[in-house]
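Presenting chain A:
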Amino acid sequence: MIGTQKVPIITLADVGVSFGAVKALNDVELTILPGECVGVVGHNGAGKSTLVNVINGRLSSTRGDVSYDGEQSAADFRNALLARNAGIRSVFQELSLCPNLTVLENYRIPYRNMPRRAWRRNAASAVRASLDAVFPGNAIDPYSVVDDLPIADRQMVEIAIAFSRRDIDARLVILDEPTSSLDGAIADQLLAYIKKFCADGGAIIFISHMMGEIFDVASRIVVMKDGFITQDNDARHFTRDGLVDAMGHVVPDTAEVTGAKRRQEFGPEVLRMENGLNARQGEVVGLAGLAGHGQAEALAQCFLDRTSDWSASRDPAVVFVAGDRSRDGVMPLWSIMRNLSLQTLVEFSRTFLVDRKAERKVADEWHRKIGIKTDDLENPILSLSGGNQQKVLFSRALASSAPIVVMDDPMRGVDVGTKKEVYRMIRAEAEKGRTFLWYSTETDEILECDRVFVFRDSEIAAELQGDQITEENMLRASFEMQEAGQ
Partner candidate 1 sequence: DTSEKKIALSNNYAGNSWRQAMLESWGKVAYMAIEDGHVAAADAFTTSENQATEQAAQIQNMILQGYDAIVVNAASPTAINGAVKEACDAGITVVSFDGIVTEPCAWRIAVDFKQMGRDQVKYLAERYPEGGNLLEIRGLAGVFVDDEISAGIHEEVANTDFKIVGSVHGDWAQDVAQKAVAGILPSLPEIKAVVTQGGDGYGAAQAFAAADRPTPTIVMGNRRDELDWWKEQKDENGYETTSLSIAPGVSTLAFWVAQQVLDGNEVPKDLTVPFLRVDQDTLEEILAETPVGSVANVEYSLDDAKSLIESAK
Partner candidate 2 sequence: MSRDHLRILLPVLSLAILLAAVFYMQPRAMSYFGLNLLFNLAVPVVLATIAQMMILMVNDIDLSIGTFVSFCACITATFVQTDPVVGYAILFGAILVYAAMGAIIYARGLPAIVVTLGMSFFWSGMAVLVLPSPGGSAPDWLRALMTAKTPFLPVAIIAPIVIAAIMHYFVKRSALGVLLRGVGGNEQAIERSGWSVMGLKAFAYGVAALFCVLSGMALVGLATSADANIALRYTLLSIAGVILGGGEFTGGRVSPVGAVIGALTLTLAASFLSFLHLSPDWQIGAQGAILIIVLAVRLVFTRREALI
């Protein structure tokens, strides 16, 4: 235990944040004590990331007071410094490593007063130690350049750096959707470490759309909705369903969410790749396995092989839903509408000009259908929360008539309610004869699939069908080979 009488690490009193007309946070009261693990849940755009940024001092609140270690901060602009001195560290929703630097150099960046002597060696051992502590058994080399690492490794590095040893010890670590690109096994390691960290007197704020993870680690759960904290209570007071209800999600006006029956009959084979990956018409094919084992590459290959660098077709064979938003999906300077319509420009126009009416119609339709949280589609895409940006990318692909949809871990950061809705949409589209290739790091998403290929070292290790598709089988397939590999 760090203190006996438990001074709160941070206290927010009546905090509000507005972005222009958008009120991202309202009347937020929150106190975090040492030893607590606070799970924060809420729909996309509920204000979770904004809350995080207020706590770590990066965003000055429009209203209200923030105090660190029980002491009121005098001026807003010093909050970042105070937060740092109070031992508050963050892992952001968008990865924030420098891709051109090595892992150990990235450790140097948040460590402001690092001793200069032999800093490389010291940094390497500190990162190594932290990586070993949080993710035992990983093989990340502190000297490797971040850009060369798969996204899962990058996320692990970022988490490890947040927990690493520095001059000021970590007392509160904020994790904003840390598991979104980790596979289950790695995520479990993280959860175990978090529990240990809290038991040793540290505090955690854990943001996730995975209810299972929340219930696993959180000692207290905060539910956010539309910028308000609607519930803040001991984890034992919540049930899974209760939590989902409490969050409420923003797709209320669509038909009820029905888990459509899994089909048994499929059309002819529409896709076969060299590595054996194949799909039939109307099928939802999952790509599973540990993160970074070539699934994304296979998907990209599938997309690139069937589309051209030189021409765009009025009826494309395949469309792509990106998971790594900023790298593969979002056009950062554009409005939501332009982002949404990119893929379908050719399809909806009979000339070489953009059909603005059709563009607006499609955008409005998907705005409603998938519940993009914005009041104006002309707003810049970057004003959307992470999950909502993801919804735009989803709409971009689904609006097209392409018979094959390739999805590269498309649900990163999408909230539970929307996920359900998207599952339903996928089912409905598959029913109409569309084929889906779906790579996911989430077991529940893979369980939605009709057939699953488990990847290992860029090869297919197992093909599972029907009842074979269980978490256990998938894990066995991915781990068997791991053992074999060692």
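Please note the rule applied: contacts are C-beta pairs under 8 Å (C-beta built on N, C-alpha and C of every residue); 3 or more make two chains touch, one makes a residue touch a chain; residues count from 1.
On the choice of candidates, all candidates are chains of the complex that A comes from, given by their letters.
Treat the numbers as computed from the prediction; the structure is a model and nothing was measured.
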(message) Judged by that same contact rule, which candidate in 1 or 2 sits against chain A in the complex?
(response) 2
(request) Please give the residue numbers of chain A that touch candidate 2 in the complex, ascending. (result) 58, 80-81, 84, 90, 92, 96-101, 105-106, 108-110, 112, 114, 116, 119-120, 143-145, 148, 297, 300, 304, 309
